[in-house]
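Here the complex is missing one protein chain, while the rest keep their positions.
What follows is subunit A.
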Amino acid sequence: MTKTNTVSMASAPFGRRAFLKGAASTCLFAATMPLGSRIWAQSGQTLRLSAYADIDALDPAFYQNGYNVDVMNCIYTKLIRYKAGREWDWELESAEEIEQVDDTHIRFKLKQGLQFSGDYGEITAEDVKFSFERAILHDSPVKSDWGPLDHVEVTGRYEGVIVLKEPFQPLWTIALPYGTGHIVSKKAVLDATDDGGNFGMTPPVFSGAYVLAEWKSNQYVRLTRNPAWTGPAPGFDEIRILPMDDTKTAERAYEAGDLDFTQITLSSLAQYRQDPPANTTIEEYPSLYYVWLGMNLDNPALGDKNLRQAIQYAINVKQVVDAAYFGEAEPATGLIAPGLPGHRDHSAIPVEGDLDKAREFLQAAGGPPSQPLTIDTLNASEWTTMAQIIQAQLAKVGIPTQINVQDSGSFWTLGMESEGDRWKNMQLVLNRFSMLPDPYYATSWFVSEQVGIWNWERFSSPEFDKLHQKALSEIDPDERAAIYRQMQDIMEQSGAYRFLTHEGSPVMYRDSLEPALRPDGRPLLPRFSGSV
């Protein structure tokens, strides 16, 4: 490789005359470029893309959602990372080697010479220990990502052993390659906080390919190259992420030339397939997201299980999904998407619903509620469409409803006890959660411990909680899948859930861009390359 380069450079006729010729033609080319392109070329390569939500937590041990993790992937490193491509797999990032010694011990060795930004020096095994243990030590809301982590044993400057209390299957699919797997500097965090706890939105140090240069709430996140980064150079000087909670807005921004990569809605997919924007590649990925209609079990209006079941049976999921996604998505049978262990082939309630059964349950509930039930939904076209179809379907059996459209800031705190008493008035809610390639990640939000945090239905079942724990350490894949199927049955039987869809994940990007995407279409930003 080196030889080829040397030969080609040496043989190139690069004298003074050639230089002048080249310079003249470059100037001529630059002069004939449109003004915008000239400014752009001077400003370097900036990748611009949209995110469904703004960032709200940059401490890996306390991340809130996948959009936080997209940024964390850029500004911190981790031992292993998801491989880009169509199959779920992982590869080494800052680890030189890593191996599962037995069910509860994972030995790792860091690459040498990886640096933190500022004066915080080299990344060591002590930093890995600090980063992994603090989620549990400080009772993070996402500490469950680390499951039964006992401690990390440091065996050398770059070596250590992750010690678990019991086997933990999601370690390789969630804990290490996702949010809580990112590494921060022990010294920097202790300098910035009193006790090494949550540093929120002000990272004291960076360990990834980029640094957070600027964040304007609800406007943009600007990431620039990390000068201390010693790994492979990222493809872009700068990344700009613009929060747009309606993907339709992102589509229009892409068409206007303001974005280089974006997710697209399923309702637009057919049109884009037929008539894509210029110089654009469109790709479709299966999504792991799950969308459902939840019912607040602690709201007096929904206290009667018969009424909840009437609602479950009155909803024709096929119709809802077809209307909202223009026939591009399939109805869901549960939380877990096809292809993952624990996926159910059928739901107990038929996807088409059953109006006669709904009426029977409604009669058993003593008739429709006297006041309209509220359906809370996010202010985005697909969601409001779904809400309106559900409203019409419930009206068919005589259940009156009223739709409350909320903006993202208001919606995503609706069921959280920490954000006030709004959860008490919440009744029906259209919801969607992101997902990772392990069923544990779906069910973990519905255990009793999550009531009032992310479990907005306030569903609490000791049996469900027990099964959740059991599945974590179950080594037999078939047995584990059966447990997750049983858990979804319990959720459905509670009457608090009507599962709707896993959507789909189509994306579009400029032809000159080479995106690195997870098998579910989510971007792995530091590995994007090409030009824009």
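As a working rule, contacts are C-beta pairs under 8 Å (C-beta built on N, C-alpha and C of every residue); 3 or more make two chains touch, one makes a residue touch a chain; residues count from 1.
In this section, contacts and distances are computed from a predicted model.
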(request) Select, from "Cytochrome bc1 complex cytochrome c subunit", "NADPH-dependent FMN reductase", "ABC transporter permease" or "Peptide/nickel transport system substrate-binding protein", the UniProt-recorded name of the complex's unshown chain. (result) "ABC transporter permease"
(request) Check the options A:Asn404, A:Ser461 or A:Gln488 and report the residue that touches the missing chain. (result) A:Asn404
(request) Looking beyond the chains shown, say which of A:Gln100, A:Gln271, A:Gln363 or A:Ser512 touches the absent one. (result) A:Gln271
(request) May I ask which residue of A:Ala175, A:Ala323 or A:Ala365 touches the chain that does not appear here? (result) A:Ala323
(request) Sort through A:Thr385, A:Gln493 or A:Ser529 and give me the one touching the missing partner chain. (result) A:Thr385
(message) I need the residue numbers on subunit A that touch the omitted chain, in ascending order.
(response) 246, 248, 267-268, 271-272, 275, 323, 379, 381, 384-385, 387-389, 391-392, 402-405, 407, 410
